[in-house]
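All protein chains of the complex are present and in place, except for one that has been dropped.
Note that the chains take the letters A and B in the order they are written out, and that residue 1 is the start of every chain.
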Amino acid sequence: MSAPTGTAAPVLTAQGLQRRFGGIMAVADVSFEIWPNEILGLIGPNGAGKSTIFNLLSGFYRPHNGRLRFFGEDITGRTPSQISRKGLVRTFQHDSLLRDMSVYDNILVATVSTVRDRQARHRRVEETADLLGLTDVLAELARNLPHGHQRMLGVAIALATRPKLLCLDECLTGLNLTEVGRALEIIRQIREEFGIAILFVEHNMRAVMQICDRIVVLHHGLLLAEGTPEEVSRDPKVLEAYLGSKR
Amino acid sequence: MPRNSVGMLVAALAALAVLGYTRFGAGDFGASVIMLICVNALAAASLRFVMLVGELNVATAAFYGIGAYVSAIATVWYGLPLPVALIAAGLAGALVSVLFGYVTLRTKGAYFLLVSFAFAEVARLVFTRIDAIGANSGMTGIFPAEPLALWYPTITVVVAMALLAGLYGLERSTLGTVFRAIQNNDSVVQSVGLNVLVVKILCLAVASFVAGVGGALHAHANNVISPGDFSFLVAVFALAYVKIGGEGHILGAVMGAVFLTVLGQYLISLGAQEAIFFGGALVLAMLILPDGLYGIAERLTRPLLRALDRTPPEDSVKRSTAA
Partner (left out) sequence: MELAAQLLINTLQIGVVYVLFSLGLTIIFGVMKIVNFAHGEFFAVAALLMAVLVNTAADEFGLPLWVGYAGGFVGAVIAVLVLGLIVYRPAFERYLRDLVGSFILSVGLLLLLQGILLEVFGGVPRVVPRMGDNTISILGGRITELRLAVSLIALAIMLLAYLLIQRTRLGMALRAMSEDHEAAMLQGIRYRRIALYGFLIGSVLAATAGALIAPLTAITPAIGGDYLVKAFIIVIVGGLGSITGAISAGFLIALIESIGGFFLDPSLTTVALFMLVIIFLVLRPQGIMGHAEK
């Protein structure tokens, strides 16, 4: 478990992020930090701006205002592949896989930019698949996998790059209770084994409360609250935003 | 025996048979048809290669034409040996394609289709405007050097086979896997640290090298070239070979080229209009032959292959291009 310390430098610093679409301010002015080895949850009602934040961090959108720093380095405006190579890798909520390719190939593609050697790539694929429970389905086509496996494959693809910051975009959607439990276990394992930080966007409140060290709450493109799960779940502003419900 | 080895053995035997026939068995006409098949197969394979990244590249026609003209210049103006002319043609095609691709591969789908079409037509227009290369009348007297003349058809076949093998090898390599990944979902590919634009340009460059050499071979087989030979129809015919032969495998492109070239020769000898023939063939193929000849062949030989098969089926373009 890690709490923010004064001495360690943040993995990611987002400052004053802003992004408009036409007349709508999807993200108005958002600042937060992600600290080494922590699991930070990003939650908020639908339309709060979570996906936009994700796209801003990973370079798929350019912020209209604000700065992004990754391990101190300014990555504002960099392309997705550049940001990924620095170690910030994301999954996708929809359309997250290479559907007509095998599980093996899905993960293999992710190793290309970080591993040179053919043997080493093969090993990385096998290790990653093993961690995510996909070893038995390596030869299957991604589109034929049951939903739970598909979600894990999405995580495997990102993990295969051995990122320094893993950004998970609603990776628990559609999973049943058992699968969620397993997934959370795997995420904890990932954090232990690789010592990385994780940004966790989710709707499943119980899961968020269980696994996150800290939570950031977004609403109407602004930061509503920030703190430990305990603090956030008691924050009246948060409760109001969710109409008093914590699922 | 694993399926791979059987396939390779069959291919090797077939290759030897074709080479032998070309050099010793075929008459002048037969050799010219074989050469036509070879250049058509190269155009088809080049087009198909770019389809691996999910784009329909009508500009194949332009790179084919550029290769033809560059090789003609090398041979006719400078008297350079054939290998030099061929390589120069390939490099010219590749180089121009890199410039073209750098700008246009930022677009996808319909936009890329249209702009590549426009490029093909503009290239043809440019050919007609340059007097030094004969403008509308084109260039003549493009002959391989004397000692090679008898062997030229065989050389054409060898070069074609080598290029096709090269394309196939790349397609099956990790690079080929990345190509197919781009076709599947280029956002995911970007998210794992690969510069999609650069990879697409690389794919285009390789394909355009092949197209350029194809054009050069065409120039030396035909001995005359003119801008009219290099309209967007080159790409359309290439696409016909790929579609009718079957997109799933590079051999499909070859089979399509063989089938349609031979059929075309026959119909032309009957006086039919080439355009109607190709047009009708394309329309028919789209309506009744979705998997092409390769698909049919695959279905027919499946029982045989199952008996020999002990390895799991490998991925192919077909899976990636399945709707």
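Just so it is clear, a contact is a pair of C-beta atoms (placed from the backbone, for glycine too) under 8 Å apart; a residue touches a chain by one contact, two chains touch by 3 or more.
All values derive from a computational prediction rather than experimental measurement.
Please provide the labels of all shown chains that the missing chain touches.
B
If I consider the whole complex, including the chain that's not displayed, which of B:49, B:63 or B:117 touches that chain?
B:117
Just name the one of B:60, B:75, B:104 or B:261 that touches the chain not displayed here.
B:104
For the chain left off this view, which of B:160, B:239, B:253 or B:293 is in contact with it?
Residue touching the chain left out of view: B:239.
Of the residues listed, B:81, B:228 or B:280, which one is in contact with the missing chain?
Once the missing chain is taken into account, the touching residue is B:280.
Identify the residue among B:12, B:84 or B:125 that touches the chain left out of the display.
In the full complex, the listed residue that touches the missing chain is B:125.
Pick out the residues on subunit B that sit against the missing chain.
Subunit B touches the chain not shown through residues 51, 56, 103-104, 106-111, 113-115, 117-119, 121-122, 125-126, 128-129, 233, 236, 239-240, 243, 273, 275-276, 278-283, 285-287, 323.
As a convention for this text, only the chains that are shown with their structure count from here on.
Taking the complex as given, what residues does subunit A use to touch subunit B?
58, 60, 79-81, 84-85, 89-92, 95-102, 105-106, 108-110, 112-114, 118, 121, 139, 141, 157-158, 160-161
Residues of subunit B touching subunit A in their complex?
Subunit B reaches subunit A through residues 174, 177-178, 180-181, 184-185, 187-196, 312, 315, 319-322.
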